[in-house]
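As you look at this complex, bear in mind that one protein chain is not there, while each of the others sits in place.
Right after this comes subunit A.
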């Protein structure tokens, strides 16, 4: 019996979109910059696209496999939580994001 042909959960592509609001556009930009650098692991069929809309960080995932999609979203959220903890604990009171000359 060919199980995969009976797997109704794998009509590709599956996708997920996350919208994460931040207290300010500056902080959303910090999160966006921290999270946009790493590519998805080579073996994954999932692609991730990040974008910014004012103070909202948007993450859009597309995958050929539901379980891989779950892993990608979970990993992303773990890292997002880490970024938010860093922001909570280490943002200086007078914080304004600086123009970093090495940032494209």
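Worth pointing out:
Operating definition for what follows: a residue touches a chain if its C-beta (ideal position, glycine included) is under 8 Å from a C-beta of that chain, and two chains touch if they have at least 3 such contacts; residues count from 1.
Assume contacts and distances are computed from a predicted model.
Matching "EF-hand calcium-binding domain-containing protein 9 isoform X2", "N(6)-L-threonylcarbamoyladenine synthase", "DDB1- and CUL4-associated factor 13" or "Large ribosomal subunit protein bL32m" against the UniProt entry of the left-out chain gives the name "N(6)-L-threonylcarbamoyladenine synthase". Residue in contact with the omitted chain (choice from A:33, A:47 or A:66): A:33.
The missing chain, though absent from the display, is touched by one residue of A:17, A:53 or A:78; that residue is A:78. Listed for subunit A, the residues touching the missing chain in the whole complex are 30-31, 33-35, 37-39, 41, 75, 78-79, 81-83, 85-87, 89-92, 95, 97-98, 100, 102-104.
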